[in-house]
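This is the structure, below, for whatever I ask next.
Note that one protein chain of the assembly has been removed; the remaining protein chains are unaltered in position.
Letters A, B and C name the chains as they come in the text, with residue numbers starting at 1 for each one.
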Amino acid sequence: MNHTPEARPLGVAAIGYAFMGKAHSNAWRNVASFFDVPAFEQKVLVGRDAIQVAYAAGKYGWAESATDWREVIERDDIHIIDICAPGWMHAEIAIAALEAGKHVLVEKPLANTLAEAELMTAAAAKARKRGVQSMIGFNYRRVPALALAKELIAEGRLGSIRHVRAAYLQDWLADPETPMSWRLRKETAGSGALGDIASHAVDQIQFLTGQAVMEVTGTLRTFVAERPGPGGPEEVTVDDAVWATLGLTGNLSASVEASRVATGQKNSLKLEIYGSAGSLTFDLENLNELMFLDATVPVREQGFRRILVNEPQHPYLEAWWPQGHIIGWEHTFTHQVRDFLVAVRDGSQPSPSFEDGLNVQRVLDAVQESANNKSAIAVVGGTGNSQSHAA
Amino acid sequence: MNHTPEARPLGVAAIGYAFMGKAHSNAWRNVASFFDVPAFEQKVLVGRDAIQVAYAAGKYGWAESATDWREVIERDDIHIIDICAPGWMHAEIAIAALEAGKHVLVEKPLANTLAEAELMTAAAAKARKRGVQSMIGFNYRRVPALALAKELIAEGRLGSIRHVRAAYLQDWLADPETPMSWRLRKETAGSGALGDIASHAVDQIQFLTGQAVMEVTGTLRTFVAERPGPGGPEEVTVDDAVWATLGLTGNLSASVEASRVATGQKNSLKLEIYGSAGSLTFDLENLNELMFLDATVPVREQGFRRILVNEPQHPYLEAWWPQGHIIGWEHTFTHQVRDFLVAVRDGSQPSPSFEDGLNVQRVLDAVQESANNKSAIAVVGGTGNSQSHAA
Amino acid sequence: MNHTPEARPLGVAAIGYAFMGKAHSNAWRNVASFFDVPAFEQKVLVGRDAIQVAYAAGKYGWAESATDWREVIERDDIHIIDICAPGWMHAEIAIAALEAGKHVLVEKPLANTLAEAELMTAAAAKARKRGVQSMIGFNYRRVPALALAKELIAEGRLGSIRHVRAAYLQDWLADPETPMSWRLRKETAGSGALGDIASHAVDQIQFLTGQAVMEVTGTLRTFVAERPGPGGPEEVTVDDAVWATLGLTGNLSASVEASRVATGQKNSLKLEIYGSAGSLTFDLENLNELMFLDATVPVREQGFRRILVNEPQHPYLEAWWPQGHIIGWEHTFTHQVRDFLVAVRDGSQPSPSFEDGLNVQRVLDAVQESANNKSAIAVVGGTGNSQSHAA
Partner (left out) sequence: MNHTPEARPLGVAAIGYAFMGKAHSNAWRNVASFFDVPAFEQKVLVGRDAIQVAYAAGKYGWAESATDWREVIERDDIHIIDICAPGWMHAEIAIAALEAGKHVLVEKPLANTLAEAELMTAAAAKARKRGVQSMIGFNYRRVPALALAKELIAEGRLGSIRHVRAAYLQDWLADPETPMSWRLRKETAGSGALGDIASHAVDQIQFLTGQAVMEVTGTLRTFVAERPGPGGPEEVTVDDAVWATLGLTGNLSASVEASRVATGQKNSLKLEIYGSAGSLTFDLENLNELMFLDATVPVREQGFRRILVNEPQHPYLEAWWPQGHIIGWEHTFTHQVRDFLVAVRDGSQPSPSFEDGLNVQRVLDAVQESANNKSAIAVVGGTGNSQSHAA
């Protein structure tokens, strides 16, 4: 089903209009103003509440709204399904859409359970053979500074990478009076900081280094055990924070720390990559900057340089503003949609794939298992099985 | 001409589709997705080249394009004229539009000459009596961090302000091989760093402190006297850099430095405001941050705090993303259009006014005159006359 | 043996004149110029090479030099023994000195083995009953910024601390051509980054929070397995890097990361302490600064403040220079000697004690054991026994 853009514009439908729906809609509304992409139309925004979704559709630039995603998937004028619904709905929608021949972009996490993620990945593999594309939304791969980091590493500028230090720190749960919500229950959210934000860190580690996690040691903690619910205190059943040490292929190690109670840290995905010939550091709160140390220059003048990743020479930047006119967080979604549309046009596999999403989930599952067992756990990439060393 | 939004949407036309046209169009295209604004339509984009402007109109979200701004101004379905054309065209277009009863938003500088700026201001005053609004686009007033700075100062958090240190540093002319252009000729650009970027610094000093410049001492320099033109080297007739010391009302002093040859500084508007009870610093390259020192807390724990101005409590931020998800440079234009639309709806004077723009231009003129005379120059706010102390 | 300073000055002997000997000598030479301390004399510097130690004694301000530390310990005019010799010599010297009734200051680590450390601690406990004092040199407790951090935490300014993020990153082993040395052999150095630098991080975590480590999970890695020796490549038998997750009393967690191959990090002990009411961060490369976020101020103006810990109000600073005139790394040893001398004068226990040193070593041993077993290990503070959860 390679799309022929001359024929007619791609019809796009998005499912979900909350935080992620707003961010994705923004990307669809703006991508063609900055990038050369195949023609498309923002056709339908789908949501459960007819009135609210109609309002959101008008506000976010969609021609129509709808409440039944199944009907939308069946429409002939819809070619792309962008899934921004909660994680527990991903599998059902994505599989149905792929089977209906629609290209699918799905927000991370791929699914709330490994089993669902595996079904989705199988459906994606099958659809791919028919020219139907799929992609998971690890949008931070499209932060220009991280895309530049990827380039520098691929060019060998860091030499042999020894270890990565990754943390994703937030503080919106630091106050014990912050009320109970679906995000704090295992049955609805799957996990806490682990799946929500550590997932980004794990994806970046593998994306940037090109290496795969082989073994993990993990610890989870819930600092605030109860939170106020409508009918009194309720038990929090997911983690507030997580720590993991990863062993990767290529003789590489990594540490991951994620917390939603790190007071004062607002949205700080911190990455530090140490190699034999150089190092890189990054913080999402200053996402236009990449710190790079080139250890091949004379020691006398070595130092981490703050590269303001805002030059036409940098990934995605030629489309935006002159140098030093910084971009924001939501631009990463615009880049994501740009790359997705180009892949659909070219009939090529967009990256990251559902396989990449499944792989991250296997790592997260192993972290959980390691925390339960208090022992290191091997991640068996090919099969999705994880296995305790202690056993 | 108070607009009744119930009646029909405001029709907007923009003139110019280069750098500023792209930034303004982006604001019009997105403002209603984030803010509650009166209904409006992106009607017409106007430019000299019919083919290019048609392409730009399609790309940037305008319903139509046109090449004759005079015709557009006369249209009944157009209520707002957004002038992004070069500075030498501002006066003619703005005056015509105001006389035709259109609300006008004009990019800074107000005009290339003081005489033109005075005519425009007079036209704006006249139009205002008929309910026709006008605004000059010092967009950095809508950087949330600077809007917060303004609030803190207005609340007295800095106590009595003693002095401001302002610089606007760029480097796109650092290379002497960068070719000649209209921006480097006095007859087309008026001035160099002075009008282009020092203007922003001067506006911020007056905006943030609420005080008016009374006296200036200025120095201008052109470091690269000749640059390559198509037919050989041409003389650069504007300044590469400017320095000024300002005396303001309220017993306040300020320094201004602007350069387009400050190698490594990309778009760095730096502001430092020192008061008896606290201080603030800011850098446009990290525009989501405001550094605040509260000198009323015990010395033992005093220090500049980095406020990540990304909370719902901060100006304009409730409309955007959750905390720590930073915004970019172009969002300042979205905020500007939002405030302009609300003022038009309410029949109130948008800020900054043409008077504010004229005032900045008087200061810049005095800097130029001081540099010529090598002596301090008084700025006579009320009349626009400037007068040498040495005389 | 409470010293009566009126009687006669304390006689000090230092053993070792390499890196640590130089740093300690500097402290003895200068402490009385800045602090009020009991009278003392820099009597003897002890080392194995008679000529070199004589030269060092002259250079570093010691009245004499000697080569036999046993003789020096027996001298009546020596009251204080400062042990800067390598770790494997600590136990023998310290125990002999304590038995001879000399006050002892010993560089960290307390010893190379847990068994030695326990013997030393027993000797110190016995000596203490006779008024003979002992101290271990975790000098970073005397960084003014960290002493201030301790004060703020003790005052409850962070509320309930949830987790600490600690790292000690260096890069002097990043180059695989850096040659083999005693520091890279298990038999001489005990361990690598673990004992050398992670020890400081572990001490700080317990010192700052006042909580004790109860359980650890650890991983060790050697990235450069062989290094050039005089007769060809030799095997490196200690770790290049270490990761640990700590469970502490008080419902507190901590992560520790230490590396000597973190290219571009020179001597970066990074600490981040997250509490319910505030947070602190610190980096030893900017040791005059403490970053403090007070979460009890309104969100609108919250942010990490850079406290330049150089005011008379700050710990140790009144003795030095006016505000903003920063101090260096070696000043921490001067503070250490000051506090040691005052404790000796007052007959009180200097802090940190040998018990504190022993406790850190138990934690490090547990990290090593956890890494070997790939499972979490309990630290039994009272007995020094460690025990596997997996068992």
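Brief remarks on what is shown
We take it that contacts are C-beta pairs under 8 Å (C-beta built on N, C-alpha and C of every residue); 3 or more make two chains touch, one makes a residue touch a chain.
What you see is a predicted model, and the numbers here were worked out from it, not measured in a lab.
The chain we do not see here touches A, B, C in the full complex. Taking the complete complex into account, B:Gly278 is the one of B:Gly87, B:Gly137 or B:Gly278 that touches the chain left out.
Screening C:Asn112, C:Ser268, C:Gln336 or C:Ser375 for touch with the missing chain picks out C:Ser268. When the missing chain is restored to the complex, the residue among B:Gln42, B:Thr217 or B:Asn288 that touches it is B:Thr217.
Of the residues in chain C, those that touch the hidden partner chain are 19, 23, 25-26, 29-30, 32-33, 59-61, 170, 172, 265-268, 284-288, 308, 310, 321-331. Taking the complete complex into account, residues 162-163, 165, 167, 171, 174-176, 217, 219, 221, 223, 240-241, 243, 245, 247, 251, 253, 255, 257, 259, 261-265, 272, 274-279, 293, 295, 302-304, 374-376, 389-390 of chain B touch the chain not shown.
The chain not shown here touches chain A at positions 148, 152, 291-294, 298-308, 311, 313-314.
As a working rule, only the chains that are shown with their structure count from here on.
Central chain by Cα centroid: A, whose mean Cα position is closest to the mean of all protein Cα atoms. Because chain A and chain C share one sequence, their contact can be compared position by position; here over half of the interface residue numbers appear on both sides. Chain A and chain B have centres, each the mean of its CA atoms, that are 37 Å apart.
Rounded to whole angstrom, the centroid-to-centroid distance between chain A and chain C, based on C-alpha atoms, equals 42 Å. Contact with two or more other chains is made by residues 293, 302-304 of chain C.
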